[in-house]
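Every protein chain except one is present and positioned as in the full complex.
Coming up: subunit A.
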Amino acid sequence: MFASIISYGLAVGAVYALIGITYNVMFSASRVFSFTAGMLGMLGGVLGALFIKDWGINAVLGFVAVLACGAVLGLVTEILTVRPVLKNIEQHLYVLSTLAFALMIQQVTAIEYGTEAYPFPVLIPIDANSILAIVDQKFWLPVLACIVTIVGLEFLYRRTLIGRAFLAIAEDSYAARALGLPETRLRMASYALAGVIGTLAGFTGAQMLLAFIGNQPILNFYGFVPVALGGMGSNRGAVIGGLALGLFQQAANFLVGGIFAAVAVFAVFIVVLLLRPEGLAGASAARRV
């Protein structure tokens, strides 16, 4: 039982962490929390199952195609739902515009693909005797995806010019624009990147979570919890929070049952928001008057 708590918990936690990073990447570029994060996670699974299982596309090509769809959806999100409302960001209309877009996609998926949970194909043929088979791939795939994403983002942000430009926008978009950085193009790139990360989370987690439309609200919420707890914009907080959330949830699931787990997570979420609105690791907000 202990082993399944750990493996299942870390795997689910890695998916939550990746969705949290998806939120963060979009937030850093635009100060916008987008409801499309959970949608991307859901689509990663659904599109993967559709391409590979239903259409019989090769797993690698299917994987690339899913991520490409994620990138395109990220761009559409930026152009259609974020850019038009950025001018009056203090009205927070992005909450509604991104929610509306996410719902549209969800409904189309429901009608065209179905509302049942469908199994996701095994991606990597592994010999049962091999070392890799000690832990099922459905558990280590999301963890691997999470590690690759963090290392990749770290490299992008610290070592490349475009990554530094991302950071500059996140720090102070006004000053960054004054420096001549192409803010709009960088924002679009960030949203495309978020699309890739979000679908990656869904794709690698789908052997466990299935290709299921109901994953959208669940990932939306449980992916946001680590961000809220770890401080918005902090990827480190999202990863630590995501893994902790996954482990806690599975432990509670096994030991005391699912109702308690759901209620406990919600209670912790509200209490932390009340006591430390800026997150456990975040800095407090700026002046108001």
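Keep this in mind: a contact is a pair of C-beta atoms (placed from the backbone, for glycine too) under 8 Å apart; a residue touches a chain by one contact, two chains touch by 3 or more; residues count from 1.
Quick note on the criterion: contacts and distances are computed from a predicted model.
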Listed names "Biotin synthase auxiliary protein", "Sigma-70 family RNA polymerase sigma factor", "NADH-quinone oxidoreductase subunit J" or "Metal-dependent hydrolase", matching UniProt entry of the absent chain: "Metal-dependent hydrolase"
Omitted-chain contact residue, chosen from A:Trp55, A:Phe155 or A:Phe266: A:Phe266
Residue among A:Ile6, A:Ile57, A:Val95 or A:Ala117 that touches the chain left out of view: A:Val95
Contact residue for the chain not shown (choose from A:Leu161, A:Ala178 or A:Leu274): A:Leu274
From A:Ile57, A:Ile218 or A:Ala251, residue that would touch the chain that is not displayed: A:Ile218
For subunit A, the residues touching the chain missing from this view: 33, 80-81, 84-85, 91-93, 95-97, 99-101, 103-104, 107-108, 111, 217-218, 220-221, 224-225, 228, 257-259, 262-263, 265-266, 269-270, 273-274, 277, 287-289
